[in-house]
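All protein chains of the complex are present and in place, except for one that has been dropped.
Now for subunit A:
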Amino acid sequence: MKLTLGPLLYFWPIKDVHQFYGQVADWPVDTVYLGETVCSRRRELKQADWLAIADALSAAGKEVVIATQTLLESTADLRSLNKLLEAVKDKNNNWLIEANDLSAVQVCKELELPFVAGAAINIYNAATLQKLAEQGMQRWCFPVELSRSTLADQQAFIQQNNPKIETEVFAFGHLPLAWSARCFTARHHNLPKDRCQFVCLDYPAGLPLKTQEDQQLFTLNGIQTLSGACHNLIQQLPDMQQLGVSHLRLSPIYQGLKEVVDKFDLARQGQLPSSDPLKLVEVDSCNGYWFGEPGGQQINPNL
């Protein structure tokens, strides 16, 4: 089973990003997804900067996947998507693209680039899997809100009909739950989105949104809304192995990610931590979606 590092969802200063991926080169992850997937206004790193990091990680032996924007709104967004994918095509070094919108699927098809369908592409059934495989999809990310039972059905279909397709499950991190035209971080500062002063830089772990009873409900990240609790499927790893899941996604968090990667690395080698709820990070854990329950819930099947 391969460990992947999902795209960095937060907005960090360029020196922090370089430092982060410098460390990642030595971590036991097989695949690294790179690029800005949330907001087109975040330009600490230019396209060339991302591609340079991709070159470095590729040289360090990592599989590199270039991730694309999730919510495109303008012709300028579409132009920069085209530009990015053409640059990858020109490099001709077999990097995959993570398509996070059907715009990217279409451009990949036109450029004959193989792609991974990100979790925000709604692949809820076998007919959708099949159709996207025909467009050049090599791997798909299981949509975050679906349950084990749907995954099992999809895996049965893949094994029978298209065993080359790889399956990736979002196994750790704050779940990306929604995207909006509005920037909630700018709104919090009473700033208009197009003059946002890049306030997201002040929140390297996102901006917590709590209920009036102090329950951390969501994490605001610019135009994106993430879960308040941290999704964690480490205990389900053996089950996922059995289902033929090929890749486990760990989504970057601001602090403590190395320990998380190490724990998952041990777990995939059969050294599962005890059944006690894991305290990997200092926020609540959740895993409800896996069990067909509300995603924010933490289910302990052993109790």
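Simple rule for what comes next: a residue touches a chain if its C-beta (ideal position, glycine included) is under 8 Å from a C-beta of that chain, and two chains touch if they have at least 3 such contacts; residues count from 1.
Methods note: contacts and distances are computed from a predicted model.
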From the options "Aldehyde oxidase", "ATP-binding cassette domain-containing protein", "Ubiquinone biosynthesis protein UbiU" or "Assimilatory nitrate reductase (NADH) beta subunit", the chain left out of the display has the UniProt protein name "Ubiquinone biosynthesis protein UbiU"
Among A:Q23, A:N125, A:Q197 or A:N300, contact with the omitted chain is made only by A:N125
The one of A:V107, A:C200 or A:L248 in touch with the missing chain is A:V107
Across A:L209, A:L266 or A:V283, the one contacting the chain not displayed is A:L209
Considering the complete complex, of A:Q19, A:N94 or A:S180, the missing chain is touched by A:S180
Across A:L71, A:V116 or A:C141, the one contacting the chain not displayed is A:L71
Touch rule applied to subunit A and the missing chain gives residues 70-75, 77-78, 81, 101-107, 109, 120, 122-132, 143-146, 149-150, 153-154, 157, 175, 177-184, 187-188, 192-194, 207-215, 217-218, 220, 225, 227, 289, 292-296
